[in-house]
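Could you have a look at this structure, given as structure tokens, before my questions?
The complex is shown incomplete by one protein chain, all other protein chains being positioned as in the whole.
== chain A ==
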Amino acid sequence: MVQGDLDSDDEPEDDEPLRGAPQEFDFDSDEDDGAGPILSTARISKQARPATIVPSNSDEDSSDSDEGGKITMANIEARSRALDEAAAAGAEIDAQELRQAALEASDDDIDMEEEDIDGELRLPTVTEREEEKNKGGPDVHTVQQRMKHCVRVLGNFKKRAEKGRLRHEYTEQLISDIASYYGYNEFLAEKLFQLFSVAEAIEFFEANEVPRPVTIRTNTLRTRRRDLAQALINRGVNLEPIGKWTNVGLQIFESSVPVGATPEYLAGHYMLQAASSFLPVIALSPQPNERVLDMASAPGGKATHIAALLQNTGVVFANDANKARTKSLTANVHRLGCKNVVVCSYDGREFPKVMGGFDRVLLDAPCSGTGVISKDSSVKVNKSERDFTLLSHLQKQLILCAIDSVSPESKTGGYLVYSTCSVTVDENEAVVDYALRKRPNVTLVDTGLPFGREGFTKYRGKVFNPSIGLTRRFYPHAHNMDGFFVAKFKIGKRSKSKTISEVNDVQMTVASAESGDEIGFDPNEDKVYIEKAKRRQMKAKGLRPPPREKE
């Protein structure tokens, strides 16, 4: 085909305004500005002081260079090497001393503060708290002071606690202060507080107040990350790769154009997606030509990521229970050029009935959203105990359906990934533990994610399956992404039941006991039904029932 060039001579000037000044694109520069973990103010203030302390023998090191006579061409190499070594040793000593000094100083620091504070700050008693509440709550400054005080006391309770006060008085006070200071309801504040150590909990609440960085995922079906980055930089977007763990993510620092409406976005070159949403798909690691199900997929960030990893082979079933949300799901699927996606709208719990035999299933379960409070702060007040019970019940139903939708015979797969954007234990570890108990053919495997904290194997008196250590948790304060949970299961073949003979024995004894009666109860008549019920029960437990006896 021949393309004619019309007025090509006036083209360069017209191109100019949008191109702008080319910005240097550096993939390796450090990502300190905004990307690093966020330290709470309390931490910073503690660490700031010791940094100024000058190590006592640093001047000795500097005097080294004066001695040693003249520098000649002959000894210059040896001397420089010696100098390097000396410098290295010196640096090590310095570092050690700094660390030591920091330790001491932080102790001093706190002791000093204690003297200052103790005069005015002490834990209010129950009656005082009542009074305070009646007066319309304390002012923000006192609350902040008191929170700091409580955190410090709880950090070393034996030494710093006021005499005669109990630990739980301090925690109670701290929780209620957190609730009023950050605007949570007390129930949720307590629930989240219990997940962490005291100092970390404050960091977590602090991190929930700060928005997470905007991130995008390159659509590998249409472009490459380098090309996309260049194109966006030309539009005046300041960006950088997210991290080493993904090769499709970009983090956006600032932008002169709306990132959700650039021609590149409309042409489907990228998807606006939180960094945490990459994780379950990476854990799922779908292989080409597989049949994959995304059980709760709207608005399609993860489903399209799966389709991209399949390179448009195989088939992806993107399901979402909410019909209104499937519109944006379909729009995204088409915009990103995923041609192997079937969009449907079922309640996820219907799933093995609609269709089973999937190689991999992703269940990003509906959850309370306690991991994304920075995005949607309404969670702070509108979640009650009942919501958590209902949600975890739904999640337990969904996870069983998801497990049953996976084909254990799959040659390449047979995996389920369960994820939530919540940090609470009853939506995560408890659900996973439930699934492991209900389906004996299922085991947890490593998620393949290079970072994240291990899931809890014990939590407040509950003991979970020890393999739950293989699940991964992500926190806003620690990883600078939304709070998230990922678990990966391998679905094995259903084991043949071990208890066939036992089952038969029980039946026989029952039968013999009943046969003496004259009421006319015929055990043989019921045998069929009993057998049927048993088979159903075994199937539900994930056991393969024995073949039917022929009569």
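Assorted remarks:
Simple rule for what comes next: a residue touches a chain if its C-beta (ideal position, glycine included) is under 8 Å from a C-beta of that chain, and two chains touch if they have at least 3 such contacts; residues count from 1.
Following the convention adopted for this analysis, contacts and distances are computed from a predicted model.
Among the names given as "Ribophorin II C-terminal domain-containing protein", "Vacuolar fusion protein MON1 homolog", "60S ribosome subunit biogenesis protein NIP7" or "UreD-domain-containing protein", UniProt records the absent chain under the name "60S ribosome subunit biogenesis protein NIP7".
The chain that is not drawn here is touched, among residues A:Ala199, A:Ile233, A:Ala267 or A:Ile530, by A:Ala267. Taking the complete complex into account, A:Asn340 is the one of A:Thr220, A:Asn340 or A:Ser377 that touches the chain left out. Screening A:Ala199, A:Ile233, A:Val354 or A:Ile530 against the full complex identifies A:Val354 as the residue touching the chain left out. Of the residues in chain A, those that touch the hidden partner chain are 1-8, 11, 14-15, 17-19, 231, 260-261, 263-264, 266-269, 291, 315, 317, 323, 326-331, 333-335, 337, 339-346, 354-355.
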